[in-house]
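Pasting a structure here, questions to come.
Every protein chain of the complex appears in place save one, which is left out.
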Amino acid sequence: MVSPAENSSATQSPPGDIVHAMRDDGSLSAEHDPGLSTQQVVDLYRHMVRTRIIDERLVTLQRQGRIGFHIGSLGEEAAIIGSSFAMGEQDWIFPCYREFGGALMRGFKLQSFIDNMFGNANDAAKGRQMPDHYTCREARWGSISSPIGTQMTQAVGFAWAAKIQKKSLACLVYFGDGSTSSAEFHNAMNFAGVFKTPSVFFCRNNGWAISVPVERQTASDTFAEKGVAYGVPSVRVDGNDLFAVIAVTRAAVQRARDGGGPTLIEALTYRMGGHSTSDDPNRYRARDELEPWVERDPIERVRRHLQAKGAWSDDQEEALRTEVDGQFREAVANAEKTPPPSLASMFEDVYAEQPWHLKEQCQQLLSGARAPKAH
Amino acid sequence: MVSPAENSSATQSPPGDIVHAMRDDGSLSAEHDPGLSTQQVVDLYRHMVRTRIIDERLVTLQRQGRIGFHIGSLGEEAAIIGSSFAMGEQDWIFPCYREFGGALMRGFKLQSFIDNMFGNANDAAKGRQMPDHYTCREARWGSISSPIGTQMTQAVGFAWAAKIQKKSLACLVYFGDGSTSSAEFHNAMNFAGVFKTPSVFFCRNNGWAISVPVERQTASDTFAEKGVAYGVPSVRVDGNDLFAVIAVTRAAVQRARDGGGPTLIEALTYRMGGHSTSDDPNRYRARDELEPWVERDPIERVRRHLQAKGAWSDDQEEALRTEVDGQFREAVANAEKTPPPSLASMFEDVYAEQPWHLKEQCQQLLSGARAPKAH
Amino acid sequence: MTQMNMVQAINDALRLEMARDDRVVVLGEDVGKVGGVFRVTAGLHDEFGDDRVIDTPLSEGGIIGTAVGMALYGLVPVPEIQFSDFIWPAYDQIVSELAKYRYRSGGEYPCNMVIRTPVGGGIRGGHYHSQHPEASFIHHAGLKVVCPSNPYDAKGLLLASIRDPDPVLFFEPKRVYRAAKGDVPEGDYTVDLTKATVSREGSDVTVIAFGAMLYEALDAAVKAEEQGVDVEVIDLRTLWPLDIDTVIESVKKTGRLVVVHEAPKSCGFGGEIVSLVCEKAFYHLEAAPIRVTGWDTPFPYTLEMEYLPLSHRILPAVIEAAKA
Partner (left out) sequence: MTQMNMVQAINDALRLEMARDDRVVVLGEDVGKVGGVFRVTAGLHDEFGDDRVIDTPLSEGGIIGTAVGMALYGLVPVPEIQFSDFIWPAYDQIVSELAKYRYRSGGEYPCNMVIRTPVGGGIRGGHYHSQHPEASFIHHAGLKVVCPSNPYDAKGLLLASIRDPDPVLFFEPKRVYRAAKGDVPEGDYTVDLTKATVSREGSDVTVIAFGAMLYEALDAAVKAEEQGVDVEVIDLRTLWPLDIDTVIESVKKTGRLVVVHEAPKSCGFGGEIVSLVCEKAFYHLEAAPIRVTGWDTPFPYTLEMEYLPLSHRILPAVIEAAKA
């Protein structure tokens, strides 16, 4: 596992080393400064905070038994918000399962997200999948599934299709350190390398795959160097450094759009919470492992940066929290008063047209003991 | 694809370069000389020639319609015989499908091999698999299956089991360049790296996977460098150089037995024939691509070496051919007069004990129209 | 009309549809320059180029996974799996992803694609070049499964499959790739994916078959006729969703059912057909339904003709059903 010590503040780094943009004092090094306006940084900061607040609230809802499950992004906000931000409107993102913050930034409605968390009749996925397994094509954001890694190979196919059709876009795919062990990583990287697809592989190396630490995942020194096996250039970046993440992702996107092929980005970060609401990390990792990462909290670092510039006040922070809380409460209230999907909806979308056997089965359910009296 | 030009005669080579032991004049460089006795070299030469003769005869049998299929090793004899030779008696080999020559050297009986080619009642695989899909546990040699790559992951598990049981052995697995694209390669290499299994990955890079050339298989510069992704050291060797193959395989075996973990060997060679008897390579590759490889024929090179030493004569060559021809003819004659497996044998070995449904099905077949009158 | 075999008819359908619709791409192992190990894609690489007829690395998971991504983009990929026995490394992408995409995304992400793959025994392929894997796909909701028995249907069903908005597994019975010949119209036509066909009418026993075994069923029917049994043979063409009406209508007429397939019996497609008939026409059945199938063993090499449910095994089943 990479400790924050290794993930240190050097800003000039030979290839293979870790790219940083922020210094400890919150200032930026010229080399990797993505050149954002202050307003952009404020917006990004707001997205990161919003992500964290929503995460916290969803955990609470789960503890209260109001939703069934949540899988959060605590500590990984810079990696997620920064990389999603680097993607243009025409670009696509194939998510893993921790990146709702990026989706919201790209236009996914909070209400739709919360409807998914409750699996109600307004959920675009029609209550068919677990919480956090939402869908929002509109935001050029893939549909989420649980099997680890499958989105990587699909993202490569998607990028490849764009290339075949001579459309200029980049397609970014999110995955964790554990996911690099899956067959999908191998297939995706290999096809991307051979066919030079406009792909960005964004590995959130957060140190853990549930209870399994990275040294049980691979014997390679870094995840980035796995690119060698596929002829795919790679870069390691401080994943808790919003600016560095944006810089390296932008470079990869540009290369992809320009026909330069895929890039593998390893973002060094840390899963500060449990794997999901079903997990208790104290069973398998020492509490003090967390501490150094708390000091490098990706949100705190941007706040320090903004405050040093005088661009963010405690009042603004307070107002932001109130605003997000209000939006969240409203979305939850709406979601909770929305009914579950209809029984009949269970039999839709299996095929484009419903075949006879599903019509029959639907009829069977609708005439059964638990069907609503009038339907 | 690697041309023989790149695969040249340099003998001193930095890591990543190609290991050679033989010079063009047939003499050996000190650095990679495995130090064989002349008698050993003669024996190895005999095995290589034997392999080639049997290959030729099997192709003929297939053309005559007497067997259904053959997949040969023309041009890859040094890679196969050299690496199998480097394995000790306690070591194990998990074959791909082109390495019968190695099996015969390790004690697999020619008669058993030919019985397998005919799928008759004496075939240890009981006529259940295609030709070349034999089994010979006795020779510490795995059972052959068609799905590409599956043997790699199994070989790693086998080696790992030995390590868990604190038995000192190495386990070598054969596979082709195309097979490195399979999920199995990824799984096998990754588990071997993480658990430091006593494994030797022997990649026969013969330039082709049926009609697909290596540059369509990977964008990496070499297959050897794929080891980086798994923390597995690797080496490239002239696969048409018997001595170099033995030297690098021995080093890998020694490392494995000593607890040093796995090694990936990329042996540069060339598939001089079609993929199998079902394939016509002239459909997809230029005839003149073959020529430079004919000059570096692995058997010719050892013969030159032996002749330079005065250790091999044309008479010996003639006698060897006669001997192998005779053995082959006899084995074929025996195989052809051996009946096919019994109908009842089809229902054996599905489970250790035959369950009721297979007893019933066997009975059904035995009482059917095509069963022999008396059974 | 031209005389074609199955290989030519499928090739013709691919060429036609690729010319008509530039979203259609073919990918797989050896499908490009060499035109496929069975030559089904011969000539397409020359005609449509490297971007649309693509030799891939050796990874079925990679082929299907990237094809799914292409379909999400809006292309219509037609990947080939060289032998259906090698489809399992792609199984997760097929059953967890491809089959469920439309459903799990509430319709946002349909996947229009066709997986072509040769199936079945009788070509001396042993364990790994002979299997007939329909049951393992029918069980997972969201997939359509097609298996033509002749060149006319092969072309028409393939064109219909490519145009169908749902993912289709297109199983090509390789034993009759060249043996099955027939008149095939030039140009465009489709065969309805929801309709089975009655290959031979009869009144005593219904035999359900598909792919290469259709010919065995027809052969058994001819021999049964000599014994005074009048057999109706149904060629399913599309295995799933099943054309239940054609099946039930026939069984209601004959009262007797024999189902034939090459795959092993246990948890095979035959069990599904028998059970559906029991559900919908139990009181019309005058005899126990019979399955004539591959045995519950791996597919053998030398004895493959004893493994397959050939005419000599179908015939006694038909007679037994008729006489019960």
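Chains here go by letter, A, B and C, matching the order in which they are written, and residues are numbered from 1 within each.
What we mean here is this: contacts are C-beta pairs under 8 Å (C-beta built on N, C-alpha and C of every residue); 3 or more make two chains touch, one makes a residue touch a chain.
Everything numeric here is computed off the predicted structure, so don't read it as measured data.
Chemist: For the chain omitted from this view, which of the shown chains does it touch?
Modeler: Looking at the entire complex, the absent chain's contacts are A, B, C.
Chemist: Please identify which residue in B:Thr51, B:Asn120 or B:Thr153 touches the non-displayed chain.
Modeler: Going through B:Thr51, B:Asn120 or B:Thr153 one by one, B:Thr153 is the residue touching the chain not shown.
Chemist: Looking at C:Arg104, C:Lys155, C:Lys174 or C:Arg237, which residue reaches the missing chain?
Modeler: Of the candidates C:Arg104, C:Lys155, C:Lys174 or C:Arg237, C:Arg104 is in touch with the missing chain.
Chemist: Touching the hidden chain in the full complex, which residues of chain C are there? Just list them.
Modeler: 85, 88-89, 91-92, 95-96, 99-100, 103-104, 127-128, 135-136, 138-142, 240, 263-264, 266-272, 274-275, 278-279, 282-283, 285, 287-291, 295-298
Chemist: Please output the residues of chain A touching the missing chain, sorted low to high.
Modeler: Against the left-out chain, chain A lists 68-69, 119-120, 127-130, 133, 145-148, 178-179, 181-183, 209-212, 216-218, 278-279, 283-284, 340-341, 343, 346-347, 350, 357-358, 361, 365, 368-370.
Chemist: Quickly run down the residues of chain B that touch the omitted chain.
Modeler: For chain B, the residues touching the absent chain are 123-126, 128-129, 133, 135-137, 142-143, 145, 147, 150, 152-162, 164-165, 183-184, 186-188, 190-191, 194-195, 348-352, 355-357.
By our rule, only the chains that are shown with their structure count from here on.
Chemist: Any idea how many Å lie between the Cα centroids of chain A and chain C?
Modeler: 40
Chemist: Multi-chain contacts in chain B: which residues touch at least two other chains?
Modeler: 181, 183, 216-218
Chemist: Among all residues of chain C, which ones touch two or more of the remaining chains?
Modeler: As it turns out, chain C has residues touching two or more other chains at 56-57, 59, 61-62, 89.
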